[in-house]
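Missing here: one protein chain of the complex. Every other protein chain is in place.
Chains: A and B, in written order; residue numbering restarts at 1 for each.
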Amino acid sequence: MSFVKMRDLRVAFDGTQVLHGIDLDVAKGEAVGLVGESGCGKSVTWLAALGLLPGKARVTGSVTLEGQELCGASRAALERVRGGRIAMIFQDPSSSLNPVVRVGRQITEALRIHRALEGDTARNEAIRLMDMVGIPDARGRFNTYPHEFSGGQCQRLMIAMALAGEPDLLIADEPTTALDATIQAQILDLLGTVRDETGMAMVFISHDLGAVSHICERICVMYAGRIVEEGPVQLLFDDPHHPYTRGLFDAIPRLDGGRGRLVPIHGTVPDPKNLPQGCTFSPRCPRATGFCRDNLPLLNPQPDGRQLSCIHPVPVYGQRPQVLDCRGSAAA
Amino acid sequence: MLSFVLSRLLRAFITVLLVMTFAFCVLRLSGDPAQILLGPDAPQEAIDAFRERWGLNDPILVQYWAYLRSLLSLDFGMSMRDKSPALQLVLERIPTTLQLTVPALILKIGIGIPAGVYAALHRESVADRGVIMLAVLGFTMPSFVIGLLLVLIFSVTLGWLPSGGQDGWIHGILPTLTMSIGGVGILARFSRSAMIEVLGQPYIRAASAKGVSWRDVVWKHALPNASVPIVTIVGFMIGSLIAGAVVVETIFAWPGIGRLLVVSVANRDLAVVQCLLLVIAGTMVLANLAVDILYGWLDPRLSRKSGVH
Partner (left out) sequence: MTALLEAADLVRVYEVQRGLLAKPAFVRAVDGVSLAVSAGETLGIVGESGSGKSTLGRVLLGIDPAAGGQVLFSGKPMPARGTPEWRKLRAQMQLVFQDPLAALDRRLPIAEQIGEPLIIHGLVAKADVKDRVSELMAAVGLRRDQAERYPHELSGGQRQRVVIARALATEPKLLVCDEPVSALDVSIQAQVVNLLRDLQDRHGLAMVFISHDLKVVRNIADRVAVMYLGRIVEEASSEDIFVKPLHPYTQALVSSVPVPGRRLKSRIILQGEPPNPAKRPSGCAFHPRCPMAQPPCRTSIPALRTLESKRAAACLLLDRSEVPLVT
């Protein structure tokens, strides 16, 4: 049975629909990636599920956590879920920590709420968590403030805080986007380790397809508030069927490829206030026909195990260029 | 931290000195105390004697120097009018003023901040709009208008409260109310916008995502951050506790610092005015200093920054 089950989740801000019916399941222990460009609704989906959107947002549909309905649940019920069952970390770690509260206290706060730990027990557990996420001299830095930590360390602290409630699911919303390359690698590595050690499920929200595939087994590609393709990582990467998924891969330059011309997706992401008729990707799609411009495709299961919402999918994806292992020959 | 406090103290001292110098010059350039105190019909000899006695015939630099020297020995001069020490006159009036300004400050903080925070938490509700409207009304209306309105309503029409004088606490109600209304409005507006800004910060959402109850998010996460700009305003209000309210004391015939200032300026009672300004400037500057130190305590980022620069 799915741990989290979303059915027809819709979100509107001031009458503008930004999420158009998301169906998504997350099983216990699995890692799902949500990819797409800014404004596609990948973060909004999970903020809505946890009731973290501002009051003016209208959320409809259903999100259940092991059968418990979260959509429209009471504030108290949601507060028990947040951090305890489902934790979340964010893109900008430095501003996600309260600047005027000592970091140790921010972690013990979660320990008190979810595990009823107080005093020295809480303190020691917080220090253990800080150690675990790789904060050097955790004991000595327990009483320091967030501004005394670098961005990468702040993200480690956020992860420690998320782990404090021993959640079953961690939502990581662009956790590495704001970080330097070598620090990104550290945080990705840490998230992988944490998952191996705790066995918790993870939803990794990112525009970085590389980072997503490093962590996740399954990927949902979102466009303009809808999931357009969903399936196992390898299947989607080797053989994307939706022209948008294919377009995203082609648009990203590759380190292991040549210097060939990039293949951009033409045009821009549509304005949610003014979505195109039919398939919302059709104005940018090289394969779109008149039919696409009039009819909205549904997300349908495919024989190979993926789900796809496209009337004219990409037929066969050419063989990818052989990947060179650039580390094998590195000077040592 | 020590060098930070020391540099602030030095700056405070310079500020006070500048205020004193400015007051000294303006007072001496704006009219002859002898003429005013002794009246237009005073004989020339009396005027000359008065001038000689108070050293008003000396060149202004000599007078200034003498003034500074006496300040150093904590001598604030004598009142020209009733010949008692200026400092004593001023100190006598301070409690009277505080009887109005302290309750007024408590009202400003006690009503203004909660109203502003409430409005921020219920943004765009009827209550929020009401708070904004009343706040704007409160701080745009001059205090003499408020005072006169209150007198009109509570003294003249309803006859519930006395319109002036100082015989017991019941006389203090109207002046206190008058004095607090503007401040309540200012604090409500400031608290509201500070709170709205803080509530939009990523760490508020992160705290909610951690499972912190909404009440704790507001009290433990949002308010401490919003307090920095609010403290600035409250600090300013504390600084003006003694400066009191010239206008309000005049309207309600309340014999406090404000009245003393008005009377002393009108009489060109140099030493008293100077002493008043020194005390007022001193409290302002001290309150500012306290706010600066408090900043560092409220926001650790600031204490580090101010330590660096």
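A few notes on this one:
By definition in this document, a contact is a pair of C-beta atoms (placed from the backbone, for glycine too) under 8 Å apart; a residue touches a chain by one contact, two chains touch by 3 or more.
All figures in this text were calculated on a predicted structure; none of them were measured in a lab.
In the complete complex, the hidden chain is touched by one of A:Leu97, A:Val233, A:Cys292 or A:Leu308, namely A:Val233. Screening A:Ala12, A:Ala57 or A:Ala185 for touch with the missing chain picks out A:Ala185. Shown as candidates are A:Gly210, A:Pro286 or A:Pro301; the residue that touches the absent chain is A:Gly210.
For subunit A, the residues in touch with the chain missing from this view are 37-38, 150, 152-153, 180-186, 188-189, 207-211, 213-214, 233-234, 237-238, 247-257, 259, 261-266, 268-269, 320, 323-324, 326-327, 329-332.
By our rule, only the chains that are shown with their structure count from here on.
A straight line joining the Cα centres of subunit A and subunit B is 53 Å long.
Within the complex formed with subunit A, the subunit B residues making contact are 123, 201-203, 205-214, 220-221, 224-225, 298-301, 304. Those residues of subunit A that touch subunit B in the complex are listed here as 47, 50, 52, 55, 75-76, 79-84, 87-90, 92, 95-101, 109-110, 113-114, 145, 147, 158, 161-162, 165.
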